[in-house]
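Here the complex is missing one protein chain, while the rest keep their positions.
We just call them A, B, C, D, E and F in the order they show up, numbering each chain from 1.
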Amino acid sequence: MQGQNQQQAYDRGITIFSPDGRLYQVEYAREAVKRGSASVGVRTPEGVVLAAERRSRSPLMERDSVEKLHKVDDHIGIASAGHVADARQLIDVARREAQVNQLRYGETIGVETLTKAVTDHIQQYTQTGGARPFGVALLVGGVENGEPRLFETDPSGTPYEWKAIAIGGNREEIQSHLEDNYSEDLGLEGGIDLAIEALATPVDDEGFPAEGLAISTIDAETGSYRNLETDEIADRLTELDLLTEGDDE
Amino acid sequence: MQGQNQQQAYDRGITIFSPDGRLYQVEYAREAVKRGSASVGVRTPEGVVLAAERRSRSPLMERDSVEKLHKVDDHIGIASAGHVADARQLIDVARREAQVNQLRYGETIGVETLTKAVTDHIQQYTQTGGARPFGVALLVGGVENGEPRLFETDPSGTPYEWKAIAIGGNREEIQSHLEDNYSEDLGLEGGIDLAIEALATPVDDEGFPAEGLAISTIDAETGSYRNLETDEIADRLTELDLLTEGDDE
Amino acid sequence: MQGQNQQQAYDRGITIFSPDGRLYQVEYAREAVKRGSASVGVRTPEGVVLAAERRSRSPLMERDSVEKLHKVDDHIGIASAGHVADARQLIDVARREAQVNQLRYGETIGVETLTKAVTDHIQQYTQTGGARPFGVALLVGGVENGEPRLFETDPSGTPYEWKAIAIGGNREEIQSHLEDNYSEDLGLEGGIDLAIEALATPVDDEGFPAEGLAISTIDAETGSYRNLETDEIADRLTELDLLTEGDDE
Amino acid sequence: MQGQNQQQAYDRGITIFSPDGRLYQVEYAREAVKRGSASVGVRTPEGVVLAAERRSRSPLMERDSVEKLHKVDDHIGIASAGHVADARQLIDVARREAQVNQLRYGETIGVETLTKAVTDHIQQYTQTGGARPFGVALLVGGVENGEPRLFETDPSGTPYEWKAIAIGGNREEIQSHLEDNYSEDLGLEGGIDLAIEALATPVDDEGFPAEGLAISTIDAETGSYRNLETDEIADRLTELDLLTEGDDE
Amino acid sequence: MQGQNQQQAYDRGITIFSPDGRLYQVEYAREAVKRGSASVGVRTPEGVVLAAERRSRSPLMERDSVEKLHKVDDHIGIASAGHVADARQLIDVARREAQVNQLRYGETIGVETLTKAVTDHIQQYTQTGGARPFGVALLVGGVENGEPRLFETDPSGTPYEWKAIAIGGNREEIQSHLEDNYSEDLGLEGGIDLAIEALATPVDDEGFPAEGLAISTIDAETGSYRNLETDEIADRLTELDLLTEGDDE
Amino acid sequence: MQGQNQQQAYDRGITIFSPDGRLYQVEYAREAVKRGSASVGVRTPEGVVLAAERRSRSPLMERDSVEKLHKVDDHIGIASAGHVADARQLIDVARREAQVNQLRYGETIGVETLTKAVTDHIQQYTQTGGARPFGVALLVGGVENGEPRLFETDPSGTPYEWKAIAIGGNREEIQSHLEDNYSEDLGLEGGIDLAIEALATPVDDEGFPAEGLAISTIDAETGSYRNLETDEIADRLTELDLLTEGDDE
Partner (left out) sequence: MQGQNQQQAYDRGITIFSPDGRLYQVEYAREAVKRGSASVGVRTPEGVVLAAERRSRSPLMERDSVEKLHKVDDHIGIASAGHVADARQLIDVARREAQVNQLRYGETIGVETLTKAVTDHIQQYTQTGGARPFGVALLVGGVENGEPRLFETDPSGTPYEWKAIAIGGNREEIQSHLEDNYSEDLGLEGGIDLAIEALATPVDDEGFPAEGLAISTIDAETGSYRNLETDEIADRLTELDLLTEGDDE
């Protein structure tokens, strides 16, 4: 790593290489991801779990409007972390890709295909001038031929597949919990619990109000995306002894 | 936060990331919002209240011409804070969206749909080069299927939904008043009073002349946007013991 | 306000926000307005008065050619202050808007509508790159459904309505005179006298040669724009004891 | 006026405002005008006189090829001062305008109309990026409905009308002579003499060789542009005791 | 080589020459290649071997999704090192070239032809402004008329043919191993072993888990690209005494 | 003239004015002209002579390939000095102009018309961004209606007509010789001798090898461009006692 003055030199104009071969604008965009609250994805044989913390700036804010989980197609959902407005653009790209695939080939888009269409879009904003990279990471979860898949996209436009992964603020701590507790034979229920517990690690297991979390599943059997109701989340939190009172009410 | 010299480096050309993942041009645009006088939105079961302070540069200025509240459609109004000329552009975007929706689908546009069309427009000015972000925040209030909705847009292009919210100068102080006094069972009248009292906090409850405020409501029952007459506002202010003599006459 | 070095940072390339949320290029354009000689607008029940000082660089210059007042339509005139060549561009925009309105809707354009078309044009030059803002302020005076209207546009593209207003050099001093002496029941004649006296304040009431002023009225009854003849102006100045000998003859 | 370092800041890229509201690139273009040799215009009731000094870099240069006076239409001529190649571009613009007017409306273009078409063209080069302003000033002289007219355009794109005016090097000194000696009842002959004497002031009335001056008239009666022959100029110079021997022969 | 300050001067805007004739952005892109994990290509009379190390950021990551080897056509594969998202773009270019060749000429594309199409694409990103070079090196291996071919592309867009070559991190050390142990009469099996042993040199022959390597062959006889199964790789590693336990299970 | 630091400020991006009204890029382009070897033009009643020194970088270079004289049309030739590759572009422009004129009007182009088409092209490269000025000066010689004409174009795009002129390296010294020895009644032969002698002044009349000069004439009577053979040049040089042995043989 180099001194302050030198870094400044690479912030001008377009995304260019530094002498040690790094794309600083892309790395700064990764910092934007870390500034967002965390999202977690867990892949189990029964389906994929997407979960995200929703922070509220005020008790008068509707936490539902903090968009962290997005249904992209019947069988695919996306969780985001980082710059919210940027995430919305990528979600639009993903939805259009899904629709176009349906219209053109008469079949639903694959999870990997969709992910790579999105990462190709992201990459172009890191190479061509006149724009900045996207300051957001995504978790693309879905079911493809009955098989659950879970992908990550980062601001460089690289796709990776995961069994379980955290993005956003406190990523290292949460990922550590996932690595220590993930098991290949988790069910969907177990996946949800693991996601919640992982998200709770950075707050010293103090827990969340039910509205402080958003959770969705893509079930391997039905192949359908579903958002958990606040009640269901409250039940889970109670069971895990992680339910706190929200500042909303 | 970093020193002066470093900030300067991120002001050149286009909106790019700083080493800690922030978009300075967007944050500076937020400062532009704070430089404007405040606007307030309050959602009640009976409808949405939008209210704004209108400052006068001279007793010879027509305060009516200080545009803070805008009717966008029969059932939707927008309050703004920040750079006035920028607000006008976004209001135009909103009105066109409402018209296009009417023409294309034969039905009035939803409040959330309209808000997100506007935030997508805002986001593009934060990512693509050759332009600066919009220096304005908006409150989009309206009625959708009989249900009152209240959204905020900020210079990053992120939409949030609120029960009650302040934007613009002295936001923290006004929001604090809203949080302390908001109640879920307010009527429209109560909503108006809360909005006025909130706006009065930063001026130590010295009050306003009747022309110093603009207030409008979107009634849940009728689904119609209505600007309050100066007389009505004067009556309210008198009742709340917040009426001062205007410098206009 | 900040130091010298920092201001320089915001002058490069396009119009961008400073850390405190200001658009310096727009503020510098306001300085360009102040460098121009003053213009004044006075709204009375009988009509609108536009008046401007015309400075001469030489006794051989035709003061008539110092363009400060412009007829835009039969019922609308514009007074300008600041960068003369920029004013000409905006006058062209205004005239085209008036013609297009006549052709498209078969009726004369409203004063407010015209003003806002011009301010929208101005705003675009403050947000999109590749151009500088307009260094000029305008007073748009006219009659709309028999009612006199008087608007101001500034370099940010914000429209305001006024009873009486000064723009350009020594604005504060002249506006002060207007505020102290304006009365709602002025007639057109009284409006003209007020405008002249206001313009005379910064020169310690030494007065002007008849050719040193340009004055026009838009009469509420006839709805017509009219430039006062030099003789009429001389008569007024004599009556107000403000006539000096021009250096022209 | 500010220090060196600051001025530099406003020279980059496009024409932008300085903190005190000036367009430095335009002001520097005015300096380019001053670097050129002087041109003079004199309006008399009998017609307009255009005169210019033609400096020679070598006795082998054909002074005729130093383009300072240009016939634009039968009834309109233009004298220039400053950057010669820039002048040629504006002369082309003027000629095209004259032709288009003739073709479109079947009548010759007015002097004021032509001047303003040219200044509008000049203004655009001071506001839109990607080009520098024109480094030239013009005197547009002509006859319109039998009436002699004389206009000036400067690098900002502002048109002014004059009775008599000097542009280019030593402008102040020459203009001073014009102001002291101009009379409303000059004939064309008197106008020519005044122009020559004015141009001779900065050289301490040492005079010029006949080829050192270019003089043309637009006669009010005939409405025709005419270049004076070298013999005629020599005769005039002899009469005024201002003929020197050229270094050409 | 020059000091820090000077290098900075060549990082602005577009890819330009330094005083000593180097293209710094291209050289920095080479550093990006070195930051990636290594890939190796070995050409034998029986076919081409492509092998790559796949590093895992977490035991929960699917190493299969670390894309280092890509099938481009039935008879051509590409191994990459460096910026992953950039590699994906070039792979797309290569696949399109292969398809277009098939459609246009009705025959499979040659390995050299394909390589040069890709390097021409790379070169353009080093000469034309508005974009940065590709931060990736490729090994293009394939069979052409029964003859195995192996090419390298670097960030400058230069194609070279090799008998055996390493790209990416620790290139020198790995290449050194290849040079010392390559023999013209290696079979495919021998080529695979050589590739594995070469990749193992920088880690002091500690070895890899089976999932830590990706290996593919293009067989000269069948002319077909084939990815080795994890089992096959494990067998090889065992035989070479280079199998370690993965952190994946 | 100003200090070093300030000059640098005007070298960025596009051709802009310096505070004293100069276009530095154009003036630097004039320096490029001075770096080239000299060319000379001499106009006599019998025709125009173009002559140029051709320097050789090595005895193995074909001096004929040092392009200094170009036939543009049957009756027009151009001599250049400065950046050779730029000259080629302008020669192309000139040739196209000549052809287009022939096709469009069915007659050969005039020398002045052609010159001005070329200078208009040159001027545009000094005003519009995205390109640098041409680093070359041209001498356009030809016959028009039986009359010999000789024009100069410089990097600003200004056309001048001359009796005799030098451009390029040592211009002042050569021009001085021309001024001292030019006579209006020179014949073509005399013109050639004057051109050779002038070119020889900076080398202290040491002379040239025959291949060291290129000479062409455009004869007033025949109206035809003709390159002198090396033998003819050798004869002339011998007669003038200026023939040296070439390093070519």
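Brief remarks on what is shown
Keep this in mind: a residue touches a chain if its C-beta (ideal position, glycine included) is under 8 Å from a C-beta of that chain, and two chains touch if they have at least 3 such contacts.
These numbers come from a predicted model, not from an experiment.
One of F:Lys71, F:Arg95 or F:Arg132 touches the chain omitted from the figure, and that residue is F:Arg132. Interface note for the absent chain: among F:Glu62, F:Glu107 or F:Glu172, the touching residue is F:Glu62. The hidden chain makes contact, of the residues E:Ser39, E:Gln89 or E:Thr126, with E:Thr126. Contact with the chain that does not appear here is found for just one residue of E:Arg55, E:Lys163 or E:Arg226, E:Lys163. Where chain E meets the omitted chain, the residues involved are 6, 9-10, 12-23, 116, 119-120, 122-123, 126-130, 151, 156-165, 175, 178-179, 182. Not every partner is drawn; the one left out touches chain F at residues 4, 7-8, 11-13, 24-25, 28-35, 57-62, 64-67, 83-86, 88-89, 92, 125, 129-135.
Everything below uses one rule, namely that only the chains that are shown with their structure count from here on.
Separating the CA-averaged centres of chain B and chain D is a span of 55 Å. The centroid of the Cα atoms in chain C and the matching centroid in chain D are 31 Å apart. Each of the following residues of chain D touches two or more other chains: 12-13, 129-130.
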